[in-house]
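Okay, structure first, notes after.
The full complex has more chains than appear here; those shown keep their coordinates.
Chain naming follows the written order as A and B, and within any one chain the residues start at number 1.
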Amino acid sequence: MIKFEHVGLRYGIGPEVLSDITFTLEQGSFHFLCGPSGAGKSSLMTLLYLGRKCSRGQIHMMGKDTGKLKRDELAELRQKIGVVFQDFRLLPHLSAFDNAALPLRISGVSEKKIKNHVEELLDWVGLGDCMKRLPATLSGGQQQRIAVARAVIANPRLLLADEPTGNLDDETSMKLMGLFEQLNKMGTTILIATHSTQILDRLPHRRLILNQGHLDIFDPNAQSTEPPKMPEFLHA
Amino acid sequence: MPKSPIHHHIFSIAHRKSGYDIPLHTRLGTEFLVLLIALMTYLLLLSASGSIGLGHMADKWVSGLENAMTIEIPASENAQKQAEKLAEKLPKIDYVKTARVLTQSDIGDMLSPWLGNDTSVLSDLPLPTLVSVELTKRTPATTLSIKNTVNSTAPEAIVDSHEVWLVDLLKLTNGLRVTALIVFGLILFVTSFVIAGAVRSRMAMHQRELELLHTMGATDKYISLQFIRYIFSQTTKGLGFGVLAGLMTFIFFAVFTNQSTGTLPELKMGQIDWIILASIPFLLLVIGTFTARQTVYSVLNEMP
């Protein structure tokens, strides 16, 4: 599904934020992305949703070398990726409904289908009566739930979520994690960046741990609660 | 004037304008483009119709001068007779259409600004007798024949063939036409430049929205269509106002020239002229839309 080979990233002329990252995410896997603030989690996400080109190395996605794709092919690939941004990035002039409907509109789905799907999903995340409101009139958590709805509405093959529950109470958080697990069962590859010990404690998925631009993988099922750096899993 | 957006947020329910993900239709900065396009259209219409009108006027003057001569016979006892003889003889020359002796009152009209309207004064003046000659075509042979005939019939007469005037007038009108063309081109250039600027500034304004759409897999076509549609509608609006202003000016001008004493030369337009004028808005629309398209694509290409 996703293969990073010696990937490095620097912003402009700054230092390397990510250096020599190599890993593979298999189709249908579920991973958490952890690491202290400023470690490069969002930057890694940016590379994954093709929002930026890596400064070195190669990124393969869904069987294609992303460095060699044409603009239209890239757009097509991007349509298969759902993203929950750390800062939501809702369009301020569009209603909750229209924000969530955006990916469907971009891929040209009919308005009737859009109406059904979006209303159902927004109802489910508890925003059934906020659909016509602008993001600025919603609470932080409500905005975050729209961001999540927008990311999953088009049934993406890869779902990237950057701190998707930072503004949500525990109950809602676990509900959304349930949604992600459901999607995962239906075949979506999932990567979630999170600080929440709450979530990490409860869900036993593998973790990518970023620190100062380097990546390690840690599997809470295999080793009880020990620190990372396990060569076995890098081969698994 | 835009209201503070917070009011908008609180009291209103959001309505997405169909087909626009980017709020291009919001009022900020929109008036500017419409106004500018209107102004440009207006200027283009004026400069075009001005140059067309000038062309016609010049043609008329030139042909008037080219196909006309005046023969002055100084006041003397047989001036009138000589004049009448000339008026008889000259039309027999090739290409001479008519030759007419100007009456006292014709001359009186011409001199009235200088000598007052009192015709009694005029009748006392021994004015020169004038013969106005109209040609169908001016050739050296015709000019020579006329001169010869005049010399033999009225040796004291002077033939004014307007040659110096003609050259000057042609120079002037050609100069004006070139100027009008340059102005025309300049306006078109400025317009496309301004539209490119407007597109770029709108895109910079909505950078975040654009990036988001791009990230979500919107193709360049999907994004650019929204901008092109926006520029198209703004341009159309501007064109509407410009054409309206132009029409009003024409009507005003027409009424004004009808009321005037006739000193202003008339600006009669032919069918082709109207077609040229009518095509100007379309030209602007095409240029505007094309510029918008190119600009959007060039900006989008900067995104990964």
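Quick notes on this structure:
Assume a residue touches a chain if its C-beta (ideal position, glycine included) is under 8 Å from a C-beta of that chain, and two chains touch if they have at least 3 such contacts.
Remember, predicted model here, so these are calculated numbers, not experimental data.
Summed over the full structure file, the protein chains occur with the copy numbers A x2, B x2.
By our rule, only the chains that are shown with their structure count from here on.
Between the Cα centres of chain A and chain B there is a gap of 62 Å. For chain A in complex with chain B, the touching residues are 49-53, 71-72, 74-81, 83, 89, 91, 93-95, 98, 102-103, 105-107, 132-134, 136-137. Those residues of chain B that touch chain A in the shared complex are 6, 9-10, 13-16, 21-23, 26, 208-209, 211-220, 222, 304.
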